[in-house]
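For reference, the structure I am asking about is given below.
Yeah, one chain of the complex is gone here, protein chain that is, but the others are all in their spots.
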Amino acid sequence: MRFDIKGNPSYGEVDVDLGPNETILIEPGAMSRMSSNLDSSFQRQGGFFSAIFRKMFGGENFFLGKYEHPDGGKLTFAPSIPGHVEHRQLTNNSLNIMAGGFLACTPGVNIKAKFGGLKALFSGEGAFLLEASGSGDLFFNSFGGVVEKQINGEFIVDTGHVVAFDPSLDYKITGMGSFKSTMLSGEGMVMRFSGNGKLYLQTRNVSSIASWLTPRLG
Amino acid sequence: MNVKIDTEGAFGSALVTLEAGEKFVSEAGAMYRASPNMEISVESRKKKNEGMWGALKSGIKAMFAGESFFLSTYTPNDSQAGEVGLAPTHQGEVRSVKVGPEVWICSGGSYLGSSGSVGLDTQYQGLSKGMFSKEGLVFVQASGEGDLLVNGFGRISSVDVSGDITIDNGHLIAFTEGLEYTISKAGGGWISSMMSGEGLVMKFSGNGKVLVQSHDPSRLGGVLGALLPPRED
Partner (left out) sequence: MKYDIVCAPSYSLIEMNLSEGESVIVEPGSMAWMDTTIKPKTEMKGGVFAGIKRKFGGESFFLNTYTAEGGSGTIGIAPGYSGDIVVRELNDETLYMERGAYLCHVGNIETSATWEGFSGTFAEGMFGLRVSGTGLLFFGSYGDIQEVEVNGSYTVDNGYAVAWEQNLDYSIGRSGRSIRSFLFSDQLICHFHGNGKLWVQTRSPRNLAAWVHPFRRVKSKND
């Protein structure tokens, strides 16, 4: 499989050239154009219970669009939210991705939900994590610009601004100080990271757009 | 007449400079800035050869269908040059394409503006299967000679068709008249499409050009709409 990411940083989209019988699994609705011969179907991820869990908490649908053909073919796909598309080659390792950030993968990559804890439920982001593990190609996206930070120590991030992070980083979900100051400060929940590892951040998120737009609705 | 398109960054816009006597047309509501001598007249959309009363009637119907049906025409009202800035609703690129000899069929939300010399049929019925289009019922046919400004959600790519290509309907901006197409569900069946999340697709064949957008606004609408408070109607 050959791929080319075009349009970063504002409008990342992925062109993929599938070889004979090569398969790609993509987020529902992500296909924008393809050679007409490709077979498209759907594939449920994981067992029944994990699929339900992922749908309720993971933010990703538990069906993925599946594209393949004995002759191969071309396919272009893009995330629902415009921004930066990133590729990671997994080689028997893993990456944690926030709900909504998963875009596509090849069949060797396993997607599993991680429960973020009760506090995460109130975060507004779902704040649930997916763990992508195994070997293969992984595509994930951010809303808007992406900023990569190498963390050595501690760092605080508003949950809506987290895209993905290395599993070597620990995290805790908290409010901003006391509950009252969380409500008053206007800030949502934050994730407090500690350890050493790479952190992908985004400069915008959809729930902030919703908060901004709400008083301006007709 | 000069059209300057702002291509830096993710939010395209166009600044049109007009000499006295020149006219430019746009989707009403697209204007965001103008020199004080710019005369703006708002008109209803018309079918070709349709009179004013017919236009008003079909326009009101269109309004209840949720479409904005007004076009604005700009021209300097004195002997000086003037400028008018046009911006789309969504973030994304703005591009200018030449009309003539090619006739362009442009989807609803993608039409931004056109020079006065371009003939517009804003109730183009040639796309009879259009009622299944996710873009809505409105397609605009641009013919004659001049510039057509289109906007896309995301970046705009031009695809030269010579053979077969399948394009998700939410990503279609415009295509040249003469291309053959069929509209169907992706995934071969309704259930399969529902599960894989794909909607309607258009399969183009023949020879021509298609303009596509990298992102589909209805997907953003779905995500954003779910986070907003419910509406009254």
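The letters A and B name the chains in turn, as written, and every chain counts its residues from 1.
Here is the rule we go by: contacts are C-beta pairs under 8 Å (C-beta built on N, C-alpha and C of every residue); 3 or more make two chains touch, one makes a residue touch a chain.
As the structure is a computational prediction, the values presented were derived from the model and not from experiment.
Undergrad: Sort through A:Asp4, A:Asp39 or A:Glu154 and give me the one touching the missing partner chain.
TA: Hidden-chain contact among the options goes to A:Glu154.
Undergrad: Looking beyond the chains shown, say which of A:Leu25, A:Ala113, A:Ile173 or A:Leu201 touches the absent one.
TA: A:Leu201
Undergrad: Looking at B:Val3, B:Ala34 or B:Leu179, which makes contact with the chain not pictured?
TA: Considering all chains, including the one not shown, the answer is B:Ala34.
Undergrad: In the full complex, which residues of chain A touch the absent chain?
TA: For chain A, the residues touching the absent chain are 9-10, 83, 143-147, 153-158, 161, 176-177, 181, 184-188, 192, 201, 203-204, 208-209, 211-213, 215-218.
Undergrad: Name every residue on chain B in touch with the hidden partner chain.
TA: Interface with the chain not displayed, on the chain B side: 6, 8-11, 13, 28-29, 31-36, 38-44, 56, 63, 66, 70, 72, 85, 87, 89-91, 217-218, 221-222, 224-226, 228-233.
Basically, only the chains that are shown with their structure count from here on.
Undergrad: Report the inter-chain centroid distance for chain A and chain B in whole angstrom, where each centroid is the mean of the CA atoms.
TA: Inter-chain centre distance comes to 31 Å.
Undergrad: Which residues of chain B touch chain A in their complex?
TA: 9-10, 91-92, 153-155, 159, 164-168, 170-171, 186-188, 192, 195-199, 203, 212, 214-216, 219-220, 222-224, 227-229, 231
Undergrad: Within the complex, which stretch of chain A touches chain B?
TA: Checking each residue of chain A against chain B gives 6-7, 10-11, 13, 27-42, 61, 63-66, 78-82, 100, 206-207, 209-210, 213-214, 217.
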